[in-house]
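The complex appears here minus one protein chain, its other protein chains still in place.
The block that comes next holds chain A.
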Amino acid sequence: MKNFLIKGGRLVDPAQGIDGKFDIAMADGKVSWIGAGEPPKNDYTVIDATNLTVTPGFIDLHTHLRQPGFEEKETISTGTAAAARGGFTTICSMPNTNPAVDNRATVDYVKCVASREAVVRVLPIGCISKGRRGETLAELGEMAGAGVIGFSDDGSPVPGARLMKQAMEYAAGLNLPIIDHCEEPSLAEGGQINEGIVATRLGLAGIPNAAEETMIARDIALAKLTGARLHLCHISSKGSIDLIRAAKTGGLKLTAEVTPHHLTLTEERCLGYDTNAKVNPPLRTYADIEALIGALLDGTIDAIATDHAPHTENDKCCEFALAPFGISGLETAFGSLMKLVHSGKMPLPLIVEKLTAGPARVLGNGFETAGSLKVGNPADLVISDPAAEWIVETAKFASKGKNSPLAGEKLKGKVIVTIYNGNIVHEEDIR
């Protein structure tokens, strides 16, 4: 482990209210100094960050690592390498693996593989129901003891309201959030893309906004009833924003996330039957994007999460109806979010906040340190170049999932160096 002195960059750490030209020193894997003059004496490796942005390492609340069971799509090793390339130093792994992470032994397995092979921090999420079947509660208490940060049947909703109520009651007692994939199954059944003009044009069955909104309304009502912490995944529609905003005004323990692709791409990406743009919830309309951006600006949405969902090329190279949902998102997250900065829709510090302090607050329970560069915190840090232009070459992804609708597209904004626990875990060659 080296000691680093990062000089001359724009330091943005929303948790501390810092946005300015500061140098930062890291020693023994921890942040040791922030300032403008001489750092405390030490043997530093100096990194020149002139014209670059220095921020806390990003936290992804929603990553699919696919191990165990779908190692051809991704492993903990390749998934965390992709995270490092994307600037993420903490990722929360979704439990829809095979077997599903619905008991202590599987949580232990994920943590064990991660401790050996992961290059960034992996925080497992446990299932809500056994086998994600939506029938009976998984062993939530045991998994809490094994260190999960919350519970989710992501990939699917919990269809029965009664089971969801029981899960919330139980999770509230463990002080862990229920992390919900909101989708009313009967409304979404058979749907391939957003219900609307593009679905009509392509002759594909649609998934209406209301599939998401009716489930959010149900879960808000249940959270009110049970006092549980509720975190809503990958919000995609304007109507959902209205519901969340109203519920938050009512003082509920409610948080929500949005993905980079729902913030930057519309349903029209599916024209030509590009299965790489097939994602659940589906890409929606420009009006929805505007509402999502508004919700980040006013705090209705707490975090940006990738919903990184890697699939093999074979999985996606087929008829649109047969292709699985999902976008490999870790490595393009920052670059695509910078579109919002360059177009003047969102300031850079707010984007950083939604990738660092925001998700850290959602995690709570002592994980807040992951979202800030306070002196004494773990040295998880990202150096990025907001002006660097690059072409998305999926062949170069560290992720096994090359499924990106951005393939071949030029992005402006790139992660240059990622430091996790005081070690460089990613460094761009073209520096």
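Observations on the structure shown:
Following the convention adopted for this analysis, a residue touches a chain if its C-beta (ideal position, glycine included) is under 8 Å from a C-beta of that chain, and two chains touch if they have at least 3 such contacts; residues count from 1.
Just so it is clear, contacts and distances are computed from a predicted model.
According to its UniProt record, the chain left out of view corresponds to "Aspartate carbamoyltransferase" among "Cytochrome c oxidase subunit 1", "Extracellular solute-binding protein", "Aspartate carbamoyltransferase" or "Sulfate transport system permease protein CysT". Which of A:Glu74, A:Asp180 or A:Glu195 touches the hidden chain is settled by the complete complex: it is A:Glu195. Note on the undisplayed chain: of the listed residues A:Ala25, A:Leu204 or A:Leu373, the one touching it is A:Leu204.
The chain not shown here is touched by just one of A:Met1, A:Ala161, A:Leu297 or A:Ala321, and that residue is A:Ala321. Although one chain is not shown, part of chain A still touches it, namely residues 195-206, 268, 272-273, 317-322.
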